[in-house]
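Just one protein chain is left out here, and the rest sit where they should.
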Amino acid sequence: MIELKDVTKVFNSGRPNEFAALRGITMSIEPLKVTAIEGPSGSGKTSLLSIVGCMSRPTSGRVWLDGREITSLPERFLTGIRRKTFGFVFQQFHLIKGITAIENVMLASYPTGESRPGIRKRALDILGMLGIREKAESKSQWLSGGEAQRVAIARALVNDPEILIADEPTAHLDTRLSEEFMQIFMRLKEDGRTIIISSHDPIVVNSGIVDSVRIIRDGVLA
Amino acid sequence: MFTGHRERNILEFTLSSLLRRRGKHLALVVIYTALVFLLASVMFFAGSIREEASIVLRSSPEIILQKMIAGRQDLVPMRYAEVAEKIRGVQRVSPRLWGYYYSPATKSNYTLMVPDNFSYGDGHIVIGNGIARVMSAAKGDRISLLSPEGDPLTFIIAEVMDSRSELISSDLMLVSEGDFRELFDMPEGYVTDLALSVKNEKELSTIARKLSELLPGTRPVLRDEILRTYDAVFNWRAGLMITLLGASVFAFAIFAWDRASGLSAEERREIGILKAVGWETSDIILMKFWEGAVISLSSFLMGMVFAYLHVYFTSGALFWPVLKGWSVLYPEFRLLPHVDLYSIFTLFFLTVVPYTLITIIPSWRTATMDPDEVMRA
Partner (left out) sequence: MRHKKAEVFLIATAVMATLLCLCLLHGRVQENLRADELAKRSRMVEELMLTDLALFMEARYTRHLSLADRHSAFQDHPMSLEHFPAGSLAGPPPHLTGVER
């Protein structure tokens, strides 16, 4: 259960180009459900998801994760939460270039102190589950958009998080790939994960797996 | 460092990451290794020479008394020896007869000396191994030296000095006093300079002062000054050393600047990604530590080993052309290794540590930023 109260995010505070991307967001996200955040480009979806995912701090307001207030936690705790609780699939995938797909997946587990063979086995299993096991040794920059996204999903899953966040996951995919993506997330939901997806793609928001849709516009929830 | 798998996992990642630009990093290691090699070679070589001098020259005469006339060293009348002998604390005064001989045939300078008691007698000569080499002469051969008038004086080589003493004797020629005076047409009653031995080292400066008082126009050179001269040889103040060190420091500064001037956008993005997927600031720092350490530690170790092999197994072959200079004669010596752990640690702290720090520091700020900020930037 994630709760947000009066969350705002102001960029370039105090400067002429000051911009409030989020203005007083209050919402709660149900566990084990799929929540979609729908809104046009620039409405503040990414800003909201990165606050929920502990990647950035709100300018004001508070966030609770399972009843625990996380906005005031020191950076070190946030990192731990980020690693154990959240898996993040970025809109731009953000794979590291020049290294293989499997290493991109594995690197999320390196700081856990687990042994490499264990991490590797799990990463291969996940890639297999996503149907791109044979791409494991390909350099990440040679992957197609769909493959790159699956590697990004695999990386988000490698630490077995409770909550999976995907930022506009279908923005770079054609219809067929978008539908395949929804199937994958269907399975992940069935595995018992909380899923948060931002999108303005009808394939996502209208799909059967989404439990609730919240609409955001100009940094305010409708 | 290796309590868990975390360190090795991160090392593994760092190595993959470094191998992405293997050309660049290989070049870096090569340059860095060459730098350490050069510095360490100089350090080993100079260290050995200085150590050798400090031990061997401890047996030099305690005082050498020269006579100066109009800024030139002049022959010392034997009368001076009698004066010096009477000074309290002076144990013994030994006249030294020595000088330089230029050999037109080999175009090189030799040092001719008369030992205290030359057992081989007139007509015989003992030569240093370096001379034997340039003349391709051996024991039993005859050699001629020319007097100022151009008359040849023929000697039988009675002995070639041990090659292991070349560092002090390479260019020495030992002859009898009679031959020496005849060859150089040197008047009786005069010597080149005087060597004084002293009862108590503490009285050296008093004796030196008395010498200048009683024998104006003379200059005493103390053994301590001889030792200090060789302490300063090849030291960091010497011109070539400055140039060398300067160049290395300059090169290093370029590396450092390249590093410290900030991370590339790509590097910042990568740090942001790593933070976003759950790496802690300390994990990033550890990665950057490995990045610096992998390059600087391998370069340091390789440079040191190569330098050691160079100096002590090839006798510093790369330095020969530099050291030899204009001279035809150059001693061939196998340097006695002088392992000075202090200098090795100094070199370590001057190379590995700063490089590693310089790799870590610019990433520090980036590593402490919120990951989404890093990625957007």
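Every chain is named by a letter (A and B) in the order it is written, and numbering of its residues begins at 1.
One rule holds in what follows: contacts are C-beta pairs under 8 Å (C-beta built on N, C-alpha and C of every residue); 3 or more make two chains touch, one makes a residue touch a chain.
Only a predicted model underlies this, so the values are computations on that prediction, with no experimental measurement involved.
Q: With the full complex in mind, choose from B:L35, B:A53 or B:V76 the residue touching the hidden chain.
A: Going through B:L35, B:A53 or B:V76 one by one, B:A53 is the residue touching the chain not shown.
Q: Check each of B:A34, B:M186 or B:V221 against the chain that is not shown and name the one that touches it.
A: The missing chain is touched by B:V221.
Q: Touching the hidden chain in the full complex, which residues of chain B are there? Just list them.
A: Listed in rising order, the touching residues are 8-9, 11-12, 15-16, 19, 49, 52-53, 55-61, 64, 66, 68, 71-73, 94, 96, 100, 108-109, 111, 113, 115-116, 128, 130, 162, 164-172, 174, 195, 219, 221-222, 225-226, 228-235, 237-243, 294, 297-298, 301-302, 304-305, 308-309, 312, 322-323, 325-327, 329-331, 336-339, 341, 344.
What we mean here is this: only the chains that are shown with their structure count from here on.
Q: Using mean C-alpha positions as chain centres, tell me how far chain A is from chain B in Å, no decimals.
A: Distance between chain centres, rounded to whole Å: 63 Å.
Q: Write out the stretch or stretches of chain B touching chain A in their complex.
A: 4-6, 8-10, 12-13, 16-17, 20-21, 266, 269-270, 272-281, 283, 368, 370-373, 375
Q: Under the touch definition given earlier, write down the residues of chain A that touch chain B in their complex.
A: The contact residues of chain A facing chain B are 46, 50, 55-57, 75-76, 79-80, 82-84, 88, 90, 94-99, 103, 107-116, 119, 155-156, 159.
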